[in-house]
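Some chains have been omitted; the remaining ones sit where they do in the full complex.
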Amino acid sequence: MAKPYFPGNVPGIKMAMAVTPEQAAKIIKKAERRILVAGAQLEEVEQAINLADGAIVAAPDTVRQFKEKGASPVVMNKVSITNLLRDASSWKGLDGKGSYDLAIYMGSPYYFESQMLSCLKHFSSCKTIAVSRFYQPNATYSFDNLSEKKWKEALTDLVKFVEE
Amino acid sequence: MKRATMKADEVHTPTATIKGLEISIGKIIDDEWDEKMGPTPMPSVTDLRGWDFRLLERYKPFYGPFCDSCCLCTYGKCDLSDGKKGACGLGIEPQQGRIILLACLIGSTAHGAHARHMVDHFLETVGDMDIDMGDNVQVEAPVTRLVTGIRPRRMSDFLDVLDYGEREILHLLSAAHTGQEGNVIDFESKALHASMIDQMFMEVADIAQIVRYDLPKGDPEAPLVEIGLGVIDRTKPVVMCFGHNALSATSVMDYTNIKGLYDSVEVAGVCCTALDMTRYESRAKIAGHISHQIKYLKTGVADVITVDEQCIRTDTLELAQETGTVVIATTDKICYGLPDRTHEPAQETIDLLVEGKLPGALILEPEMVGEIAVEVAMKLHPKRKKKRFDVKKAASACSQCKQCNKACENFIDIARGMKEAQEGNYSYFSEIFMRCIGCGRCLPVCSKNIDIIRVMTEAAKEKIMNEKYKIRVGRGPIQDTEIRNVGQPIVMGEIPGVIALVGCPNYEEGPEEVVEIAKTFLDRRYIVVATGCAAMDMAMWKNEEGKGLYELYPGRFDAGCLANVGSCVSNAHIAGAAIKIASIFAHRDLRANYEEIADYILNRVGAVGIAWGAMSQKAASIATGVNRLGIPVIVGARGAKYRRMYLGRKDIPEDWIVYNARDGSKVQVGPGPEHLIYASESKEEAIVTAAKLCIRPNDTSKGRQIKLAHYIDLHKRYFGEYPDDIHLYVRTRSDIPITEKDTIDRILKENNWEEKQIPDPTLLERLVRRR
């Protein structure tokens, strides 16, 4: 079974299902309304855009890059968007059209993202999938720990499968 | 009130078998203080619950649990995942509140025990003393006055204050028992109470030591002293004092001084003890903070280490033994299993330590520590064989398995450093050295059992030698006169804000981020104050002319100034400054008038705390304590591991309604401050958000213009964009920064902005003057 990248970071009971790019793509495509949540450290802006289905929240640090690539994300730090998502039942989404059932998390410091995912795990009906390099036990689904190279490939594959 | 009346029937007396005791009832503290008693003297756990509920209705707790279980009793472990409850009925959400309560209590008691230790010790050893904080500090204990209604005039007046605090701690900790509180907001209210008590404890501790040791009393021109990893002259005997309670360290300094040894012995401190040492004696040196403890230990720099309390590596004795450093434990908080030599002759103890018959000793009488520490260091220094450590050789064992890299939460590429070191190239280790927080987690995982920290430290030696900077000695409280000068511009918003950089160094990037944050706000003429590890890290930078922040910016509490207030317990003076603005500048009643003052600060005083590397339970209670007082706090990304934030929702307009004290009408004032405590993912975000969190409902239009201008400018600078919430902060057209007028006009139009009223804002209905 997948292990948290930092071994101490075992939440105990409920741990993310580790998924391959193919499985991840299925999960993403099956979602009714998904939202992509990108953190301040995100470098893979293009992939993020391609994974999203319109709804993108980008940390202010990376908005420029998103815009340069033609996307128009909502600017919000990860804490704030997570705070909205935990209120899944009453928050009407970025477009006011309803709640999300899947959030794709990427691009933040490992331990920080872990706490955000933990919030949603416990307090939200919105499922989460973590597609950064390291296994995030507090997500619903997560990539396993991967080498830099393998992860880049996985991300490329994921985008490909999602677009298929 | 209950507490206050209670005391009436109560007279404490000695258990009177003490020989030769004279019962002289000193003075009855009758009421020389002419300020009328406010509504909540020595508030009980529930007395300020209404205020807490009001705060937390707007700033709802957000939890990111660390663990799906509860393990606190033998019904457990209980599975709290998926909404399940524990055997006692507790769900994961109140359980988080309980964990937070425990953390805040542990933090609060750390300072409380520190204060109690000092006050008891001073009364016992030097007797009672007047609390005189100098002519410029008439409101000498604002937190204590505010919370308890007591105006302490003598050291012994603190006894009532401490008794009160201890009583509250008792009640609060008991609420963490299985089958007690069940509501998450009530848990948070208790955490807020514990943390308010902490503010009071810190104030007592710092005032006690200021009075006893005549430390700077709000001196903006406190001297500059040496700080840095390079300050220690290793050719001399070295005594290092680790910790946060300078009692025993003063005895080290006294002994060194009296014996005229300052030229021949190095006396240095680590962590807040170091800061407090330099407040006492500017010949003492600051060797760094908690991140560097393990490095000093591993390289055996010190001949003797004294440990007092808090944030000291718990394996200090074990590590010290590796290099033959002697450890002297000096409080009941840290005993390390060492033999208690307090009641044995000092000379005998010195001999045993020098001869290596004991690895250390427990000496509970602070006054004894100086002689033993200094004498042992002097005798031991020539005896200690300093084996040359061959860095290259040690590094050559590395197999590049990279287990170490995986253990490092700061993503330091240790393997790379090892590889380079094998070739005699120490640049990577030197470069990342200050980013290593000294957690030691890389050590046990090394498949080749390499002493990684030792290698890293020795490799960075040359760099370390040059790590010498200047820091301004902790000045203590803010002067009443300073408050008078800046009160108006702060409250009106013309000084855009007070930024307090406090807390621990648990961050990825080393000191440079803290330096940048400080410098950004200093250059924009915010008031910047600092304490603790943050105050230290802020010193670890020089400009091209070799000048650091403390040399470049004056030490006043004023726009564009950098005031190092002191150690962790000096944090109370930051809260105290905010309180004094309400009291001295705005003439609000201070005495036992907590809610009104907190309401004042929340709505008017643009102060923000940044605890960029907050790690400890103390940091948790310090932050939560100022939160109750209406001051927002930003922690770094790792602060998310505290598991709880208090977040506002700027998308819900109804959350931002206040009373207009002038007529009782309800007015929507916009999301200021937006959050009470939140973790920021990046330094850039923190800077921009700090500027925004300075915005307060009471800002004059001129003030709001200035604050908005900074916010917008910083946002543009760091993110290349206008922020998307400007329209929420423009109440009337006169709030619009002139330079940005056109853009903002457009933004307002796009957002269907409507002009709003600027009220005399309050959350307390009872403060409404008329209807």
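A and B label the chains in the order they appear, each numbered from 1.
To be clear about the criterion, a contact is a pair of C-beta atoms (placed from the backbone, for glycine too) under 8 Å apart; a residue touches a chain by one contact, two chains touch by 3 or more.
If you're wondering where the values come from, they're calculated on a predicted model, not measured in any experiment.
The assembly described by this file has a subunit formula of A x2, B x2.
Just so we're on the same page, only the chains that are shown with their structure count from here on.
Work out the mean CA point of chain A and of chain B, and you get 34 Å between them.
Put simply, chain B touches chain A in their complex at residues 62-69, 77, 79, 81-82, 92-93, 406-407, 409, 508, 637-638, 640-641, 643, 645, 647, 649, 651, 678-682, 684-685, 688-689, 715, 718-721, 723-724. Those residues of chain A whose C-beta lies close enough to touch chain B in the complex are 5-7, 11-14, 39-41, 59-61, 63-64, 74-75, 77-80, 82-84, 86, 108-112, 114-119, 121-123, 138.
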